[in-house]
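Apart from one protein chain that is not included, each protein chain of the complex appears where it belongs.
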Amino acid sequence: MPGDPAATMLRRIQQLTGQAPTPDQIRSVRLFFGGARENLPAQYLHYLNDLVHFRFGLSLSEYPTPVSDLIAQALPWTLLLVGTTTIIAWIVGTALGAYMGWKPGSRFDAIFAPTTTFLHAIPTFWLSLVALWAFAFQLGWFPVSGAYDPDVPYQINNLWFLLSILKYGALPALTLIFIGFNGWLFTMRNVMVTTVSEDYVLLAKAKGLPTWRVLFKYAARNALLPNVTGLALAIGGILGGVLLTEVVFTYPGLGHRLYRATVDHDFPVMQTIFLLITLTVLIANLIADSIYVLLDPRTRDEA
Amino acid sequence: MNEVLLEVDGLTVEYLSQTGSVKACADVSFTLHRGQILGVAGESGSGKSTLITALTRLQRPPAVTSAGRLVYHSSDGDKVDLLTLSERQLRAYRWSELAIVLQSAMDCLNPVMRLGDQFEDVLRYHDPQLTQRQAWERAEELVAMVGIGSDRLRSYPHELSGGMRQRSLIALALACDPDLIVMDEPTTAVDVVMQRQILAQLLQLQDRLGFAVVFVTHDLSLLLELADQIAIMYGGRIVELGSAREIYTAPKHPYTRGLRDSFPPLHGELTTMRGIPGSPPDLRTPPSGCAFHPRCADRLDACDQQIPLLRPVGRNDVACLLYEETP
Amino acid sequence: MLNGFLRNSKVRIGLGVFAAFLLLALLGPWFVSAVMHTTPRTIDYDALGQPPSAKHLLGTTLPGSDVLAQVIVGARGSVFVGITSAVLATVIAALVGVPSGFLGGRLDHGLTAFTNLFLTLPSFALTLIIAGYVQGAAWWVIALIIAAFEWPGGARTLRSQTMSLRGRDFTVAMRMLGESKTRLVFAEVMPHMTGIVSAMFLRACVAGVFAEAALSFLGIGTTGSVSWGTIISEAQGQSAILNGLWWWFVPPGLCIALLGTATALVNFGIDEISNPRLSAANRKLMKRFRRAARTAEPEVAR
Amino acid sequence: MTAPVLEATNLSKEFPVHGRGSRGTTVKAVQNANVTLHKGSIVALVGESGSGKTTVARMLALAYPQTAGTIRLNGAEVSHARNAERSYFRQVQLIFQDPFASLNPLHKVRYTLGRALRIHQRTLRGKELEEQTLELLRKVNLTPVEQFIDKFPHELSGGQRQRIVIARALAVRPSVLLGDEPISMLDVSIRLDILNLLAKLRDEEGLALLYITHDIASARYLCDTIQVMYAGQMVEGGPRDSVIQSPKHPYTKLLLDSSPDPGRSLRSGDTGLFDVADDLGEPPNLVDPPSGCQFHPRCPFAMDECRQTFPERTEFPDGQWAHCWLHQKDRGHVLEGKP
Partner (left out) sequence: AVGCSTDKGTGSSGGTAGGKAAVDTLNMTASAAAPTFVKNWNRFSPADKKSPATNLLYEPLIRIDHLAGKKPEPWLAESFEWSPDGQTLTFKLRTDVKWSDGTPFTAKDVKFTFEAPKSNPKLTQNSLGFKTITTPDDHTVVISYDDVAYQKLASYGDERIVPQHIWSQQNLETWTNPEPIGTGPAKLTKFSPQQITFDWRDDYWGGKSKGVKHINIKPFADPQVGKAMMLNGQLDWSTMSWQDADKQFVAKNPTTNHYWTYPTGGDEGLNFNVAKPPLDDVHVRRALYGAIDPEKLLKLNVTGQSPTNATGYDAKVYGDLLAPEYKDKPHTQDLATAKAELAQASYKLDASGNLSKGGKSYPLTMKPVVEYSNWSAWGLGLAEQWRTGLGLNVKVVPTPEDQLWGQMAKGDYHIALDWQAGGNTPWAGYDGVLNSANGAPLGQEASTNYTRWQDKTTDDLLAKWRVTNDEAKQKEYAAALQKIVVDNVPFAPLFTAAWFIEVNSSRWTGWPDPASAEYVPHSLLGPETILTIQNLTPTK
């Protein structure tokens, strides 16, 4: 059967020690994992019941570490990295997009539009590799892996620790922003182009209001709606979003954890992370809806 | 009353495209006096909206004003060609001198701002001394003029009915006491009953405040009751210009005549009417000569070569070769 | 309509590049063996991990394979997975979205709920998990898995499109003439969605290529065959980045990006055709516009 | 008088309202409407926007089922069964307001008309089909016909498109045409052509026609009978001239007074359109309509009865009728004086 955690574990042992596991070892490992997987349907019901009660069980590949420990260790990093980059990318993309959409066909627009098209089409993991090669391995400007400097005290109230988080997060963050802002830019630009030709923007101009005021209060304010809900959804997708980047930069976030769980066939971890991601997506959907209602009075009282 | 407010001279607007340009307004000239209502009538695509946006310098790419003058006479006697002003200079004229009302009210109000805020926005920008409170009070005054309760200022545009929106737009246009309001089909989106109410209020206000109006519509029958002067547009040009009564009773241009006869009467005898055969020109491929000649029953030989100029014929100004030769 | 479509320069460029890759996918292996006289796995012991040279235009991998040959043959792996997944995703999307939108009622409720369920599932995570479960699967299995998470967005678009088209006057008019449902769907509704469907297809195609590359990169995709993803993955696995063998992992990534750009261009073109305001942003036109405005100035100032 | 071709009695339509907190509420779009169409005559349905005109037309076209009331075609009650619908559509055809939207832009005129012909004449092929198609085009005055048959909709002007739409409706040789504002999207100068075409069809083909419009002047030009709708209710009806000369319902009068009439200021004695500017408020909200006569909040003559019950129909000579308490209470004369 494909995807056997026991086999994975045994192979690891062999690879690590350079010695084949003994028949006894094999038997015990098989027994262990086999034992955990007998009577699958019943097991699964049991497992679902545990999930409902926030008992996520024990990881297989790090047995007997509780899954919740592994997730608690990984979650903050993902939240930090993806959270900040998503927001920065959003701000950069939205601002540039608003500017481009305000004057479509301007020189800025003409240069940026094809560039961002291309950037947007670059697979993030590949750009991460290239960035890693150029800036970490070749130029040595950034560390090649990890989320913080292990040689400083691992304390949140330590300035050096916080600074090292910045330094270690910079390259993955920059890569994510570099790719991420393009999507926002495009929706913003296109919505902005459409919004700018709305009559209320024309009227705002006719009112003699200064340009910036028209741009922000009338055009951008309205064009922002899709991007704002998009942001809410993106934040929902944060947890599952940047698995590949985390893998490339060996950033110890949830994506990396999920990847490892997949490779190790660590089902409890996989399922829990998956559940977590799905939940956040659902919650984000709800939030996006409420934000929309908040921002667009038209949707407030449909009744 | 006879003081000149705006002289439009040879105004030409083109829409550029990759394949060429469309002259949506060609050589338009007229003079507007203070307190006067000028009606502009024409069918779809005749260039009415283009004219309006050019008058207010609000046209967007790919529209370009390629020729003409727009001389505005301020109340202090200064004359200025609006076309030569920079955006910044123009701002001094916008709204305080020159306001605009557009066709679809729903689209003209910022959907995410309360009505009152949209008043306050413009009021306080044009009069920075105004406090928020004062601005709000002024807004209440303004909407009261068009028969809207002050509590409505707290509403968002979508919470208002079509008629209310349209009226609040007119109130908004009056905010800075302009000398000229241009209106692009301000009542096509509302019903006749509401239209009547709105226009009645407009006329009252105009009577009281004395602003001039350029009123654009495709409904000639409406203009005949509303306007002092009427300009008939066809294919981007003014083909006839005259008083409302004259246009109704003695139209000179064959198109004007046809247009007048396209509206069946509400009272009186019913006869079979023919309208105008054919359809309006596509300005991307305009007919040579007079744009109307393919549809014209009185067409002369020269009509497909020569673009007639607007010249006085009787009490009207007419652009038609039929009248060129007559002494 | 098709004419306008092809007149759009973005569409033309995009389709051109796409077609080029398609050709590469079709003829690549033949080209490599017949013209380059090599295979992507041929070992050149004299050039192990060598930078680009006359003999190996894109250099060689650490185990001495020609990178160019790998990239060319890899196009087939990548593009085929992309296209297969896109075909599957588009078909599923159409089978779910169109009936749901056209017939409405309880069927619609059911299918919409089903679609929404898939939409909320974190697709890449799930793709990864499933692909990890069937590790080392054949390429069409990978395509199937990718398609399974690619269709819901399309189904939703098609559903809303169908719904709007179903209510459009021309469809109603044909129904009122007594036209049958099948004919309404195929003659009135579907032809209007060719634009959307082809845009969707292209998007799905690139998404498929991306997903395949990502999975291969993680070592979870197809094994044994060559695709752009496996090239990058092998480079990564043999420390190409540490050792600076950039010619090994840069070309396949560029190919993916190029393919992505091509489809993005086509989609932008389609957007522009359906929303002409977007194409007002034409640079050439803007130049003319500025020139016209400038020449008008002296006349105006008179 | 001949028997009516299409007759609808007490038609009502309620639309459920969607949205938060609105479970179970409905829009009462049409209430107890009666429409009777006779061969060779045109009934005009006028009223302001939202009064339910389109809803009536669509119910008559079986686009959706009525909430209450019956529709009779040639005396037989109409059901919504699929086959019954088909044969109904052979008799009754709807013409849409927007000629741009009601033709599939991807199909040539030949296909559109050909399909329409073949749906009910399945065996029609080749030359015969072509001949009939050309005949249709001739009927709607699209000459020279050969020039139009191979055109796409976008190659035609609005008026030409509307003719194609009419031709398509005629393809099934219907006895009833329902026109929902068929000219309101057209250029002013070409509207009359379409109206004249409809009049011709009535006269030559003996069609029964329902002409829906909010432009009372065009209704007068075309129709034989006028019915006025307000907020989902039929408030007045009757022969064209009687209704226009002496409206019996305050709303009809208001509508007439509000309609532009260039001749008005020239006729001595008539007040100009804009002399009075009393605020009459807005049409009612149909989700929660006023009780009694829906017009009472805007009616200058409103009485207590108006606020409580909807008035019975009052019949006048010439077949004119109205639903107004003024006549029930014998106060109809107030309408003659200036309101």
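Residue numbering begins at 1 within each chain, and the chains themselves are lettered A, B, C and D in the order written.
Quick note on the criterion: contacts are C-beta pairs under 8 Å (C-beta built on N, C-alpha and C of every residue); 3 or more make two chains touch, one makes a residue touch a chain.
Here the structure is a predicted model, which means the values were calculated and not measured.
K.L.:
With touch as defined up top, name the shown chains that contact the chain not shown.
P.N.:
A, C
K.L.:
Can you work out which residue in A:Pro123, A:Gly237, A:Pro252 or A:Pro268 touches the chain that's missing from view?
P.N.:
Within the whole complex, the residue contacting the unshown chain is A:Pro252.
K.L.:
Looking at A:Tyr63, A:Phe118 or A:Tyr292, which residue reaches the missing chain?
P.N.:
A:Tyr63
K.L.:
Of C:Pro51, C:Gly64, C:Pro99 or C:Pro191, which residue touches the hidden chain?
P.N.:
C:Gly64
K.L.:
Residues of chain C in contact with the chain that isn't shown?
P.N.:
These residues touch the chain not displayed: 41-43, 45, 48-49, 62-65, 135-136, 219, 223-224, 234, 236-239, 241-243.
K.L.:
Hey, which chain A residues sit against the chain that's not shown?
P.N.:
Residue positions of chain A that touch the missing chain: 1-4, 6-20, 22-29, 31-33, 35, 58-65, 69-70, 73-74, 136-137, 140-154, 160, 247, 250-252, 256, 260, 265.
The rule we apply is simple: only the chains that are shown with their structure count from here on.
K.L.:
Could you let me know which interface, C-D or B-D, is made of more C-beta pairs in contact?
P.N.:
Comparing B-D with C-D, the pair joined by more C-beta contacts is B-D.
K.L.:
Provide the C-alpha centroid distance between chain C and chain D, rounded to the nearest whole angstrom.
P.N.:
50
K.L.:
Any chance you could list the residues of chain D touching two or more other chains?
P.N.:
Answer for chain D, listing residues that touch two or more other chains: there are none.
K.L.:
Identify all positions of chain A at which a residue touches two or more other chains, and write them in rising order.
P.N.:
As it turns out, chain A has residues touching two or more other chains at 105, 197, 301.
K.L.:
Along chain C, where are the residues that touch chain A in the complex?
P.N.:
Touch list, chain C to chain A: 120-122, 124-126, 128-129, 132-136, 206, 210, 213-214, 217-220, 232, 236, 241-242, 244, 246, 249-250, 252-253, 256-261, 263-265, 268, 271, 275, 277-278, 280-283, 285-286, 289.
K.L.:
For the complex, give me every residue of chain D touching chain C.
P.N.:
Listed in rising order, the residues of chain D that touch chain C are 61-63, 85-86, 89-90, 93-94, 96, 98, 101-107, 115-116, 119-120, 165, 168, 171-172.
K.L.:
Considering only the defined contacts, which chain A positions touch chain B in the complex?
P.N.:
Interface residues on the chain A side: 105, 196-200, 202-211, 213, 217-218, 221-222, 295-298, 300-301.
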